[in-house]
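Excerpt of the complex: some chains, original placement.
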């Protein structure tokens, strides 16, 4: 993958498609590698479970993230505690990595009013449903942090389709003009529902858009979690150093349908999908960890069981939640009937 | 006459328009290759080609804005917006340009375009996929708003909208897409934009509804008939221009009115309907016009949507209470 422009030095790539360390790449920190893997695995297992729950009619339409864990976990785990995450609907993996409780996410897709809400201290904005519209929020939050002299950065996740929206443009432009410490991570999975990337833009790469805002833009292999982690860490450091925002395009693929209502066979070939499966991010890290002697097959099975238990507990909790309270419909429209709090 | 679902009738209407008029272009997100997220445009790209059934970039203001340029140049763009909540990024183009182009150029340039959009709730959808925002567009001189509740009207109103020389917002009750069927003429025909339809005649109270609230109103009418209340159900079909004459005529006969909508109460189009009825039939009114609407709150997560969207029982209760007033 090509680095279009970046001032933090050449960014390293780590893993090839088979999970082998690339020639010249430095081995990632073992502890970090294990933590990234665990979080990716957890996300994948939860994702599979949610698809099943939808098939059983226990939750509503669900947008699977499988295949995009490399970007989401690599990015989320490069963030500091004070940083804020601005996710789209597909970014539950990143949200979970930032501390969003799993059961809250399941509850969200169940259509439960208590779902999807970050607990205090977890700086995860609610999933943005209108595509691209959260990008200015990230710019604003990061700008506010700079104004207050605080160290918090914004990290915003969105898709290739989102880059066509006016709000992508306005958000990135504001961030650059205000030198806001924001990192914009585009998950270029090649499709916006059925519309292929080539119909989304005539530019070869999303990263090419960065220059128009006077910010660095780079393209990384989004299925190389270590590469994403390094790129996002460098971009966050750049933001914290007062140098402004960065646009990162992470090339990836969604292995499943757009949502559980979608049938991707109408617009993707089996060959394309098979090729993408061979490049998917989770297996790569597993292969790497095994080869590096960090996580053998037995330990991996054990970890999978552990993670599954976590998923089970969350699903059980979500399904056992008290029924939605009709009072919630109007209770939160405005604060206390509109009384000022200042 | 083949039996059609509402969405089948829309697809059929689009096919008729594409076949009959080379100026017609169907455009929007996912309308081409996969035929739309609801399959309203299924098969059209194969049949008419990728230059007339066009997958666009993901940008609603761009869709509306390019459609205005296309329409001004002489095409007849029919743009799909995936859900009504996602028409919002296009509001400036619709208000500042589409609605005003004819007026500001005295007809030298016009914007004969249609924006089709599924609207409404009760389909267990994620956030912002269940909006009913007709009131925004009904407050917009220069734009018409149509909203069918039956397959036949869906096809006929859509063809009228495409033929109309001015911009039309075409609201499709997605809850009814596949739940209602009726015989629909296979050939091209129009149901004129403007006239309302009496969906059920009655003498005691006028119930005014559109889109997915029409079946709810009919069910309520059937229900109160058990109490001996004969409710007349009026399906507006076109919100603007509003068929004030039919409303006035009905209320002058019944003396009572209930207006039903999925949008939230304050500033909803029901307020306009109520105000018009009061203006046109004040001396006949034996009770205030009742409004059965969603409450003043954002559309809730779907486990609560049954409590948000008006149900037949809510309509029946309102009918009983205006009759008892």
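Note that the chains take the letters A and B in the order they are written out, and that residue 1 is the start of every chain.
Just so we're on the same page, contacts are C-beta pairs under 8 Å (C-beta built on N, C-alpha and C of every residue); 3 or more make two chains touch, one makes a residue touch a chain.
Everything numeric here is computed off the predicted structure, so don't read it as measured data.
Just one of each chain type is placed here, yet the complete complex contains A x2, B x2.
Please note the rule applied: only the chains that are shown with their structure count from here on.
Chain A and chain B have Cα centroids lying 37 Å from one another.
Every residue of chain B that touches chain A in the complex is listed here, in rising order: 29-30, 33-34, 37, 55-62, 85-86, 88-89, 124-129, 295-298, 300-305, 307-308.
The residues of chain A lying in touch with chain B in their complex are 60-61, 89, 108-113, 115, 127, 129-133, 161-162, 164-167, 192-195, 199-201, 261-263, 266-267, 323-324, 326, 328-330, 333.
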